[in-house]
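To start, I am sharing the structure in question, which I have written as structure tokens.
Only one protein chain is missing from this complex, and each of the others stays in its spot.
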Amino acid sequence: MRKVELKGLTKSYDGKQDVLKAIDVTIEPGEFFVLVGPSGCGKSTMLRMIAGLESITAGELALDGKRANALSPSDRDLSMVFQNYALYPHLTVEQNITFGLHVKKISKKEQKARCEEVCAMLGLTDYMKRKPKELSGGQRQRVALARAVVTQAPLCLMDEPLSNLDAKLRAKMRSEIRQLQRKLGITMIYVTHDQTEAMTMADRMMILSGGDVQQIGRPLDVYNNPANTFVASFIGSPPMNLIEAEISDSVLVADGHWMTPITADMKAKLQTDKVTLGVRPEHISLAKDSEPGFLVQVANVEVLGTETLVTFDFGEDTQWIAKWNGQSDIQPGAQIRIAVDDHHLALYSTETGERIYCQASEQAAEKKVSS
Amino acid sequence: MTVIRQEATSGSTGDWHLERKRAWSNWMTGMMFLLPSLILFGVFLFYPMVRTVYLSLFLTDSQGVPVVFVGWENFVNLFQSTSFQLSAKATALFVLYTVPAGIVLATALAILANQKLRGIGLFRTMFSATMGMSVAASSVIWMFLFNPSIGLFNRILAALNIPGVQWLLDPQYALLSVSVATIWMNTGFAFLILLGGLQNIDQSLYESARIAGVSESYKLRKITLPMLSPTLFFVTTVSLINAFQTFGQIDLLTRGGPMESTNVIVYSIYKDAFINYNVGSASAQAVLLFVAVLIVTVLQFKIGERKVHYQ
Partner (left out) sequence: MSIGKKVLLYMALTVSGLVMVFPILYAFLISFMQGGEVLQGSLWPESFSLANYFSAFERVPLLTYLWNSLVVSVLIMVGQLVLCSLAAFAFVFIEFKGREWIFYLFISTMMIPWEATMVPNFQTVQSLGWLNSYAGLTIPFFAMAFGTFLLRQQFKTIPKELYEASQIAGISKLRFFTGVVLPVAKTTITTLAIYSFLTAWNMYLWPLLVTNNEANRTVQIGLKQMQTQEIASDWGVVMAGVVMVILPTLILLFAGQKRLQEGLTQGALK
């Protein structure tokens, strides 16, 4: 187990533009830490800096409290799984797994024993004599995992290890990797651009965009309480619906005539009379007859079996998505009346995108106090 | 930039030492891997090149030891000597005879052999066969073919009732004869590379052309040749340089004769240095050869950059 601390970690490839801007985070021993963000935001760069494959422009990296900025990769006692697996094509599975163990002064016998153990753990025992090209994608992926596990390094780095697999296999490997990490008790830093992966696997996650940290936190906290509109629209599938709204008295008005009441403590936090309003798709429902509702036109309907996604036009050029349980037989073009659960509203500054108010978090805080 | 941003913590000097050490060790390792090549290039290419330039400015004794510094005199003498003028002319003509014809022939063969036909492998093998032929062996064979009394060419002429030709002994024909033999010798190599270039062309280009229904000659002009141009460019450069460096076939077929009509530059250098023991003059010619090759390469790259269509 290892503690990894980044203090103001900064990276610039060309000396002009920073791809990573003063990252601060502490990754606790035994934690499954996920780095997530859109393509090009600097995830791989950060991971490779931790591995020692990329130099550190400024700031400090500490492993178990000791400065490690200039340590060579092999002195950091970590393992890494690459997106393309980086298996040696000319070696068998067994040789791939044990390649390099001799450097760590491990006897031939011990190497064999360890190899057999991890192969058994990962279901590779029958393939030990095969070459990588004779394996399926999932099996190759497992060999790459085995190679990381066999070193018994207390810290494991993974860079989008599942992105070459099909959806079904990905879900399976997700849970396998998670279980493996728990069993071995190692610290894991895991890079992905897939928010589902981040949500389902992480103890804590960091959302990066353009080299800046957007939010760090437990998946549910991030989901319920996105720090800004970027996180709100990145996490969740489909993402949070956003629209600009105006405040008049005690109501929020969006699109000129749709309105929802706001509470006093909400109002207390508002300094401007313009905000961005966020609503999760699952908090939009069909209005019951007795409820106040709002008439919208359905643009598209996707029935997924257990749930239905309804896209409807909202405002001039905005479309919102609502997510309902069950299978709905609404047709595109239909006019429906919708209601928004006003206990789950989030308000963001229109200028900065930063969160101003989030009902879910206020409620959670209240609950904690009362219990 | 980095320096300004570097934090003034106690750790960064440690980093600096570690990084210096790593950079140093990388440099050492890199040099270990490169040193064997660098030493050999130094001893057998760069040093002799410099030495050649140096020698070209001296009169030398028969051992090739420089005795008197004469400056440009070797060059001045060269340009005034008819012998060198003949040699320069022979070289230029030789390049002119062999390079364009050789490339056209090899390209034609490559296009012919790039068909998907049964047994095409056999033909490819036949076309590339000369790549396995040494200059010496090829020259001996062509010597026989050119033989005035029993050689194939004069037999054919005789059969057509045309008087025989002294292929290698007649100043009018000797350079041409050597050129024909040379074209044959070089075809295999050029063919192999051009065939490789053809096979690298994306097949979907031809498929879309087929859908558009264009003619074969249109495909050749608009797809094959443009897409092949990088390869053609490479082959042209190599052929030009090879032509300047020709020696073996001259030594075996004509020894620079008759009447110095085939005394191409490298043969002339060889004769001056190792037969006439005039190392100063040989070195001056070597310098000129170097300059010629340099100009060709630079020109090729300049033209190539502009004209060649890279994928």
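Going in written order, the chains are labelled A and B, and every chain counts its residues from 1.
Keep this in mind: a residue touches a chain if its C-beta (ideal position, glycine included) is under 8 Å from a C-beta of that chain, and two chains touch if they have at least 3 such contacts.
Everything numeric in this text was worked out from a predicted model, so none of it was measured.
Within the whole complex, the absent chain has one touching residue among A:Gly65, A:Pro89, A:Gly256 or A:Gly305, and that is A:Pro89.
Residue A:Met80 is the one among A:Ile27, A:Cys41, A:Ile56 or A:Met80 that touches the chain not shown. Residue in contact with the omitted chain (choice from B:Leu18, B:Val70 or B:Ile241): B:Ile241. In the full complex, chain A touches the hidden chain at residues 51-53, 72-76, 78-80, 82-84, 86, 88-90, 99-101, 103-104, 147, 151. Residues of chain B in touch with the missing chain: 23, 26-27, 29-31, 33-34, 36-38, 40-41, 43-49, 51-52, 55, 64, 108-109, 112-113, 115, 117, 120, 122-138, 140-145, 147, 150, 152, 155, 184, 187, 192-193, 195-197, 199-200, 230-231, 234-235, 241, 244-245, 247-248, 251-252, 266, 269-270, 273-274, 279, 282-283, 286-287, 289-290, 293-294, 297.
As a working rule, only the chains that are shown with their structure count from here on.
Computed from the mean C-alpha positions, the centre of chain A lies at a distance of 59 Å from the centre of chain B.
Within the complex formed with chain A, the residues of chain B that make contact are 1-2, 5-7, 9, 11-12, 14-16, 18-19, 22. Chain A makes touch with chain B in their complex at residues 8, 10, 12, 15-16, 55, 57-60, 67, 69-72.
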